[in-house]
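One protein chain is absent from this view; the other protein chains keep their places.
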Amino acid sequence: MNLLTDTLGMTEFWANVVIMLIVCTIVFAVFALMSGITSWAERRIAGRMQSRYGCNRVGPQGILQFVADAVKLILKEDLIPDGADRFLYKITPYLCLMGVLATLVVLPLGSRAMMVADLNVGVLYFISITSIVVIGILMAGWSSNNKWSLLGGMRSAAQIVSYEIPVAMSLLTPILIAGSLSVGDLLDSQGWLPWEWTAFQTPFSALAFFVFFIGSLAEGNRTPFDLPEAESELVSGFNTEYSGFRFAVFFMAEYGNVFLIGLSTTALFLGGPNLPGFLQGNPFLSVAVMMLKTIFIMFVVIWLRWTLPRFRIDQLMDLSWKYLLPCALIAFFGQSVFMLVAHQIPAITQITSIVVFIVFLLIMIKFIGRIRTNYKEQSIPVGLN
Amino acid sequence: MEIADLFFYLFSVMIIGLGGVVAFSRNLLHSAFALFFVLFGVAGFYVLLGADFLAMVQIMVYAGGVCVLLIFATMLSDNISQPGKSNLSFQTVLSTVAGGGIALLLLSAFENTTWNVVAPGAMEPTTNSIGKLLLNEYILPFEVISFLLLAAMVSAIMLVKKGENS
Amino acid sequence: MTSELKTEHITINMGPQHPSTHGVIRFVIKTDGEIIHECDPDVGYLHRGIEKIAESVTWQGFVPFTDRVDYLASMNANWAYCMAVEEMLGTEVPERAEYIRVIAGELNRISSHLVAIGAADMDMGAITPFVQLLREREYINDLLEMICGARLTYNYYSIGGVNYDLPEGFSIKVMGFLDHFEVAVEQMHRLVTYNQIFINRFANVAAVSPEMAMDYNFVGPNLRGSGVKYDVRRNKPYSIYDKLDFEIPIGTASVGTLGDCYDRYFVRVEEIRESVKILRQCLQQIPEGEIQAKVKNAIKPPVGHKYIRTETPRGDTGYFIYSDGKTSPSRLKIRTGSFTGMSIIPELARNIFIADLVAVIGSLDIVAPELDR
Partner (left out) sequence: MNAYFNNIKNGIQTVFEGMSISLASFFVHPITIQYPEDDISSAEKLKETYKGQLGPMPENYRGILDVDLSICTACQLCVKACPIDCIVIDAVKCDKSKVQGTKSEKPAVKTRTCTRFDIHMGKCMFCALCTLACPTGAIVHTKVFEMNKYQLQDLVLSFVSEEEKEKAIKRDSELKVEAAAEKAAKAAKEAEKTEEEK
């Protein structure tokens, strides 16, 4: 800022504009790259889970596949269906992308200092800005003049609107722990050790973490909640009619959403970029830690997609209203009571968090055991050769 | 010109222009979608005024909730799957009277209010104080309203369930 | 408050190109939002006139065409046709040939059921089990390729026996494969069949009562899914099935109502296990000997007609043959299982979700070419 105003002789206004543009470019570049890489990773992971290779032709291990895809989609003819609402049809993909991108404003790519804006209503902003995506998908579905698209749009809107509630409710628990709505404060309320993360602090916050993760999967239209795009039912849902660059934008928004799920889960529940004391403030390390956790969560999201079947629309609503919402409320209420108790007996906080983490570890050990047995079963030779 | 001024004008243009679309568009869904952006622009104004909490609630409740419901309701109306559905109004007289009345009311309110002009300065975040006010001074109204909303919700479910059973 | 909201039904074309119609079928559905009011299946997109072709090719020459009736279970279709002609001629098939026929037929039944349950999984959005099950099917294709050289349209059965003998070491290879297969498929069932989401999608959807199933002339796994214990292999044994020990699985309403999608699906899962049992028995019992009965080059069956029923993966497949003593059939009619399954869809697809219709099609295991022939 000072550099721009002093040395280049800019007015404060223009300096602001330039800084805004630079920040936007950086964030957008990271976002676009991450969504591209996610789409590549998804295909590779899906391939390996299905005993195939996945894309491995363009570039080393096929990593440039998304570039090739983007080039192909940009060069493709942009079709607008007959009878479509042309104006709405054209602007919709950008609206969806905008909704996803806008979320990045309050999510840190690294430490607290590396947020675009540390709003003091950050969490609220994060929840509410999703409505742009809802409108975008509704518009896409309606303006395509295709009944499958319309059904997809309606499904998506109903789904996102109803899953916003358990997500918002589950976020109350970390808000209660941090005592603030600012994402930066939420980061500061967690330590670098796993049992200092919000997710493992109490059984209730673990429950909230669970609800939040499932809810954000649903908001990101990922399997098992990918009803708006349910391939076997609605052909491709709201983006059935889109082709060319507009489809590429939808695609980017979709995979960017996976990145956002990872980023938000990490920042709000998994300790974010927090480092041990003596390394605190090292920007590279904090970015590395943040990205590592994010990529892990993204892997889990992709992994879930290639594991589970899809819900039906009424079961989806059941899950939201009958299962997740009560869970979120229990988590919120339990956390409040726990904090009242912990106010009297301070030692209980530490003990609970370690116990919760040990329980989590035990589950993981069991889980790894299952993976080992399944792997052994899969490696039984076929004996055809 | 401050950066905030730029946004002020941007949001103003957005609200007025899209407000015009809401009022004059012949396509019901175009109006509904435009309304979403009008509400969004109003939220932008709240931000400029330093009412951050209010702005977020505006987006969450009005833009994300009410407006989507509105669009749902619009889509339930006849023949809406065809784009280009027009919504010609035939009750010109009645709507002129109603609209003019409201406009007069607002104008008189605008004229008769003594506006508290505050010097521009660093505006404090409001979330904290709103929360404190709600849970201390206004706890009773707050609880009463939440109870009312709960009752409304339960009764709505009851009504729907009744319809289902018969 | 009493006045009804006026809504209109939307008419949607599901197909002929649609990811879940398993080929070229069209469903015209009238929906109220997500709920289907009326569904009108439209067949005939894949009509190739196979029954008419029979009238202009020789008796042996028609065998490769039966491959194309149901491309997922060509062996079984070959078998049905060959049996019908053999009955007309009065030819005795050598015992080794019968064993080979059962082995090939049951291998093909497994591979067909793998596609059926895999496609049902994929319709429910679980793509990994589908691909993994197809991988297992690929091994079966390899095995069948070893015995006849083709992977899909086998033309393996000939009138009076089979075309080729089993290659050397085939039994060991099949046994080795079965050891792998049982475990691998069981794992895929843990991945999707017993998954709670999957069960919720399939259980209690589109239940067909036993009476209804018989009224609509259901056959094969669909009929057994409704709890009717009827299998041509047991009730009217042909080939060597009366010597073999296997169960007829029926729907048990384990998670929902009797005859729902899950029952139909699960009968296929059980049938794969039974087929594995049959295969093991056959491979142990298989005798040495001829594989082909003496049949003249130009077959001329006596004047008359014959109707043969066999149990193919898609149910009771019947071949009606009318011969007027010439070198080609005078009239041939094929009765297939998919067609009877299709006829119940308008009945089942009333007041269910669009997503359920996909489940219904998947659980009925409809193969488009078999509908139209």
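First chain written, first letter: the chains are A, B and C, and each begins at residue 1.
We take it that a residue touches a chain if its C-beta (ideal position, glycine included) is under 8 Å from a C-beta of that chain, and two chains touch if they have at least 3 such contacts.
Note that the structure is a prediction, hence the values are computed from the model and not measured.
For the omitted chain, the shown partners it touches in the full complex are A, C. Across C:E55, C:E95 or C:D142, the residue that sits in touch with the chain not pictured is C:D142. Contact with the chain that does not appear here is found for just one residue of C:I103, C:L178 or C:V192, C:V192.
Although one chain is not drawn, the whole complex shows that of A:F13, A:F87, A:F333 or A:F367 it is A:F367 that touches it. For chain C, the list of residues touching the undisplayed chain reads 57-58, 60-65, 67, 128, 132, 135, 138, 142, 145-146, 148-150, 153, 155, 158, 163-164, 167, 187-188, 190-192, 194-197, 199-200, 297. Within chain A, the residues in touch with the undisplayed chain are 45, 47-53, 303-304, 306-308, 322-323, 367, 370-372, 374-375, 377-379, 381-385.
Convention: only the chains that are shown with their structure count from here on.
Taking the mean of all protein Cα atoms as the centre, the chain whose own Cα mean lies nearest is A. Taking the mean of the C-alpha atoms as each chain's centre, chain A and chain C sit 43 Å apart. One inter-chain figure worth recording: chain A and chain B are separated by 28 Å, centre to centre, where each centre is the mean of the chain's CA atoms. For chain C, residues touching at least two other chains, in rising order: 10. For chain A, residues touching at least two other chains, in rising order: 147, 150, 154.
Touching chain A in their complex are the following residues of chain B: 1-3, 6, 27, 29-30, 33, 36, 40, 52-53, 55-57, 59-60, 63-65, 67-68, 71-72, 75, 81-84, 125, 127. Only residues 46, 49-52, 147-148, 150-151, 154-155, 223-224, 226-227, 230-235, 306-315, 374, 377-378, 380-384 of chain A touch chain C when the two sit together in their complex.
Those residues of chain C that touch chain A in the shared complex are 10, 12, 18-20, 33-34, 121-128, 131-132, 135, 139, 142-143, 172-173, 176-177, 179-180, 183-184, 187, 191-192, 195, 197-198, 200-201, 353-356, 358.
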